[in-house]
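Note that this complex is displayed minus one protein chain, with the remaining chains in position.
Showing chain A:
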Amino acid sequence: MVNPRLMVWLKGLAAAAVLTVALGGTPSFAQTGEEAVHASDSVEQEAGVHDEKGLPQLNTKTFASQIFWLAVTFGTLYVLVAKVGLPRVGAVLEAREAKISGDLDKATALKAETDAIVAAYEKAVAEARASAHKLLNETATAADAAAAQRTADVVAGLVAKQKEAEARIEGQKQTALANVRTVAAEAAGAAVAKLAGVTPDQAGVDGAVDAALKERA
């Protein structure tokens, strides 16, 4: 905004102006006020206090008052600041510090607690899962065994029934075959008797039928 180097020059100018005034010169811009200044000067002189010309800073008559009041105000300020003001601010800052660190500690403790709870929960879940797996396996094994047993039983029953049926078929086959031979022998005997008019003996017929059956078989 304002160039610092420019400021240095401006301050130099101002200092020159101050010096001019201090050394008794009256720059044009100060002239209008001169009479008023003198007027107030004379009033002050009447009061017997400040009859300064030039720099007010160099008027030694005001030094005692300035030093005195500086000592009074700065001394009082120091005591008030050291005994009242700063301890109060310090206490507020410390209380905040303590509160923040306390809260942080509490948060850390709560986090540890939460972590423990989470760990316990995860352990419980893992255990439950493991026992469920075990139970599942056992049940599956048992079910498999039962199924196998029942299959075996059914198969065995079926085999027995099959054998029994086969045996019955075989028996009926033999019976049927025996019946066929008898019927064939009777038929052959009857046929011979009709054709030849001779009643063949039973043994001859049976032998011929057996021979014929053997040929066919």
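Quick notes on this one:
The working rule: a residue touches a chain if its C-beta (ideal position, glycine included) is under 8 Å from a C-beta of that chain, and two chains touch if they have at least 3 such contacts; residues count from 1.
In this section, contacts and distances are computed from a predicted model.
A chain of this complex does not appear here, and its UniProt-recorded name among "ATP synthase subunit a", "NitT/TauT family transport system permease protein", "tRNA-specific 2-thiouridylase MnmA" or "ABC transporter ATP-binding protein" is "ATP synthase subunit a".
Touching the missing chain, out of A:66, A:131 or A:149, is residue A:66. Although one chain is not shown, part of chain A still touches it, namely residues 1-2, 7, 10-11, 13-15, 17-18, 21-22, 28-30, 32-34, 36-37, 40, 44, 47, 49-50, 52, 54-59, 61-71, 73-74, 76-78, 80-82, 84-86, 88-93, 95-96, 99.
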